[in-house]
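All protein chains but one are shown at their positions in the complex.
Right, chain A next:
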Amino acid sequence: MATLELEGVTTRYGKVVGVEDLELTVGDGEFFVVLGPSGAGKTTTLKSVAGLVDMDAGRVSIGGRDMGGVEPYHRNVAMAFESYALYPQKTVFENLASPLRSGRTGTYDKAEQSKRIELVTTTLGINHLLKRFPRELSNGQRQRVALGRVLVRPADVYLLDEPLSHLDAKLRAAMRAELKQLGEDSSTTSLYVTHDYQEALDLGERIAVLRHGRLVQVGTPEQIWREPADTFVAKALGQPEINLLDGEVTGGRIVAAGGAVSLPVPSGVDVGDRVRVGLRPRDLDRADADPDGGAHRAGAERLHLRGRVHLAERLGRLVELSIEVGDTEIIMVAGSDHAPGEGDVIDMAIDLADVHLFAPGAPGEETARLGSGRPR
């Protein structure tokens, strides 16, 4: 149990940047998620903490103690590798016993080793596999063994590299709940790496978003979701991706999509003459068929839109609609009851508070968030 601090951590592989000037502080017992696409430097961050890669600059401290020059086996951290890194020549039991037998994670007699392994494998649902070798397991089972090798021992920091990525969807949801419980029970400081925004929002007490080895934003799931620092963060969270419309500021109003989207310039937001308007597909409501407007705040000011359904994709309980609005196309997600058909014209609405305004930029360029559409 310990705090974890990264100060100016820079790790390069030759000329390739792993992470650049990373600043993070993880509180004692905090479950901290690092979110980012592949190649963002997530694994490098974990390995820098573990001491498995040589940092080019910066400092890692665990429990206030500088880890510079401290060997990995003296850092008292446990890590689940994305590649599992299970010892192929050892059985599941021996793999799990390995950290308990090294003598550096505490001393355990045979009975205590078995008890700990029994406990963790029961939680992870792999206690029937103890005599098997890793090659005899499915990827999902291997991943749980790798996770078990971390959880079986006490450590100052748990480092978890995509520990749920190879599980099938149902098991992943179950394991996510399990992991959340485990995190709360053990209250071990954990650094959890994922590219799955749902995992991040669900598990993280706080989330750091990485891109090209650099920190983009740190915050609670609520902050990251409500106030994404820029278009990159906004796009990384949410499926389908946020709609981004190029808008112009004319006569005190922001106008986009050839006039089909129009909202007043919110007070307190410093917009120039061009902005990008971000609308999350799930924040859009049907204003016609669904007069309550779903969960929108009573009395909140709303932006109204009208468009023609171009494509409707059923996803079980929900339906994903591609809608032509003015000269552009936006995506929204609606309930599949009374869903409009292709070609129907529908009315939509969104709370001004849920409208995100970003600085203007070329297509593909990530720009900072200026504020929401609600006047302050």
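Here, contacts are C-beta pairs under 8 Å (C-beta built on N, C-alpha and C of every residue); 3 or more make two chains touch, one makes a residue touch a chain; residues count from 1.
Methods note: contacts and distances are computed from a predicted model.
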| remark: Matching the hidden chain's UniProt record against "ABC transporter permease", "assimilatory sulfite reductase (ferredoxin)", "Multisubunit sodium/proton antiporter, MrpG subunit" or "Beta-ketoacyl synthase-like N-terminal domain-containing protein" returns "ABC transporter permease"
| Residue among A:T105, A:S186 or A:T328 touching the omitted chain | A:T105
| task | Would you mind spotting which of A:G39, A:P72 or A:G335 touches the chain that isn't drawn? | result | A:P72
| task | Would you write out the residues of chain A that touch the absent chain, in ascending order? | result | 47, 50, 52, 71-73, 75, 77-79, 81, 83, 85-89, 98-99, 102-105, 149
